[in-house]
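In this view, the complex is presented without one of its protein chains, the others remaining in place.
Letters are used for the chains, namely A and B, taken in the order the chains are written, and counting of residues starts over at 1 for each.
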Amino acid sequence: MGYIAARGGTTAIINAEQLVEYLRLQGGSTPLELIQIRDQLRHAVGRAMNEGALYAPMLAALAVKQAEGDSIEASFLLRAYRSTLSRIMPTLPISGEAMRCMRRISASFKDIPGGQMLGPSQDYQIRLLNNLIASETAESVTAVLAAYEQLVDAGMSADGAIGHFPKVADYMRQQQMIAPLPAEPDTSEPYDITRTAISFPCPRSARLQSLSQGDTGCLLTYAYSSVRGYGDAHPTLAELRFGYLPIQVAHPLTGEAITIGEISATECEIVSKAHSVAAKQSTPRFNLGYGFTFGHGEVKAISMAILDSVLTQAKAKGLSGESGPAANEEFVLLHSDGIEASGFTAHYKLPHYVTFEADLKVLDRAREHTTTQSQSRLQEIATRTQEASA
Amino acid sequence: MTTTFQPPSLFETFCTATFRVLLDCMARPGTIGQIPEPSMFTNIPTITIDQQPVIANRFALTSCLSLLDQETRFAQAANSSWIDPQSDINRWVQLRSNCRLSDAPNAQFVYLWDSASSALLHELNPGTLTFPEQSCTAFIAVPEINHTEPTWRLQGPGIDGYCDVGVHGVVADFVTHINATRAHFPLGIDIVCIDTHGKCLALPRTCQISLK
Partner (left out) sequence: MSTTPEQLYNFGFIDEDSKREVRRQILKAIALPGHQVPFASRDLPIARGWGTGGLQITMAIIDADDTLKVIDQGDDESVNAVNLRRLLQRTTGVTTTVDTTAASIIQTRHRIPEEPMRRDQILVLQVPMVDPLRWVEPNLERATIMHGESDYGRMWVYMYESVVKAGDLRIATQYPVIVAGRYMMDTTPIPRWDVMRLHNAEALFLFGAGREKRIYAVPPYTTIEPLQFEDFRFKTEFVAGQICARCGAQDTFLTSHFVVDSDHADGGHWRSSCSDTSFCDKRVLVNATTQEAPQ
């Protein structure tokens, strides 16, 4: 029987799993080590961690390996793993000011307190394929490392200070440039969308949590649509920083803050043009949007900051003109999770023959209805013609 | 097939078994379920009412506790008054469930030590029209529940026509207090009565009670 192929599930599933493994390994190349993935595919690992919403570099490296580099699949593996873990306690609020920065730039001012620091950035690289990377060897790697370390030693400042900078946004706040956040009921503890389903209107902490685990591509699209023309966003980058953030928790008995480790993170603040918010406020001020990701994810952090700002303004009815889909909080938050969106889109691969059979019956009845209708119409016309000619 | 799970702890087993009883009772008001013995809790707490020590109904208190965690707000009352959130008995529950202690209007779960405390039901959160599920659930300790000497007639979803059940040793206006919590469906308080033997009777807000 031809259709039986869709049944007999168990064997088919096991065979499919084996075939996937076979395809991954069939070239016979040396298996990737997790540490190689963690170090050499750090963007893939970072993206898996921020969309998978779990900071665990080695597990993320495993997820990337297992997913054969598919970013949504890798995030999905981490998210599913996260569900097996108990939430022990929230960390204490962290300020980006505590970051040990490797990079920190601002587009708002030429000179900022602490100065601009380009850091590790591909922004000004000429994007030509690099054949040297293709032919890397252990020796060439050692040579590159040695050369860079020499450079660092030579350039080390006398006081040995590294990477702590004041925040540009704090300066702007001092100068009364930034509008205070709209008041929200009980913000003592952030909303946790993994414990309570998001409902609308939602607090800003739910929005930020939701965006921070959103799909990079999706956030980028919404943010882009908003700045390109389907929106009223006019962002300026106040500050973008990448580096290491200490994580602290309160000691369960003494309440004392204890540092439990460091995470690699990207933080972004954008301010948007004052006229948008001016209408409702006595003093025109900029509106601030906030973006944050695990790892080094600048495009996502900027997109998130733009969306946060647009959504805050939309909520305060501060947008003018065409606000576009990016200003619709429910629309943005409910459609930006890559794992949910890909899961549902892919579910159409599942058998639907019961629903299709039911659809067929409805189609049959609709056809009958159309036929009956056109027949009765023909009859009506015939009758009228007769009446007219009589 | 490889099994790849850790065997559940005693407490987890108790929570699941208790939940299945609550589920069955809530889906079929009038059904009398049996809450399992909470053997992992060795010292059941007592409080003092009118200079007399009163021991908690271990089945009622722990079955309420089985639904609590760090996300839930809890309160309890005895002898028609709310017990101070900072009291030992509330700490006892918090230590074992990680719940938050709360005042009555914000509580999601309450434990009432006696039927007299049903006079306080009107202070609880009945939910809102858009979010009626945010209402409070009340666990009430009662002396005895049986089918042999029916005192109440129940009607509503989950019941084939009607169901008679006996709830004994409760204050005279117990039913009045309970029925008042369900006068404005879909708003309302869902109630679980548990007797000293662990017999469990659930009265979701859809359930209407008349005296026999």
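Here is the rule we use: a residue touches a chain if its C-beta (ideal position, glycine included) is under 8 Å from a C-beta of that chain, and two chains touch if they have at least 3 such contacts.
Predicted model only: the values in this text are computed from it and were never measured.
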Contact set of the excluded chain (shown chains only): A, B
From B:16, B:46, B:106 or B:210, residue that would touch the chain that is not displayed: B:16
Touching the absent chain when the full complex is considered, from A:125, A:355 or A:386: A:355
Touch criterion as defined above, residue of A:29, A:86 or A:188 at the omitted chain: A:86
Residues in chain B touching the chain absent from view: 1-8, 12-13, 15-17, 19-20, 22-24, 26-28, 66-72, 108, 128-133, 135, 137, 157-160, 185-186, 188, 190, 204-206
Positions on chain A contacted by the hidden chain, ascending: 1-3, 6-10, 12-13, 58-59, 62, 76-77, 79-87, 193-201, 330, 334, 339-340, 342-347, 350-355, 357-359, 361-362, 365-366, 368-370, 372-373
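Going forward, only the chains that are shown with their structure count from here on.
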Gap in Å, rounded to a whole number, between the CA centres of chain B and chain A: 42
In the complex, chain A residues that touch chain B: 87, 195-196, 199
Of chain B, residues touching chain A in the complex: 70-71, 131
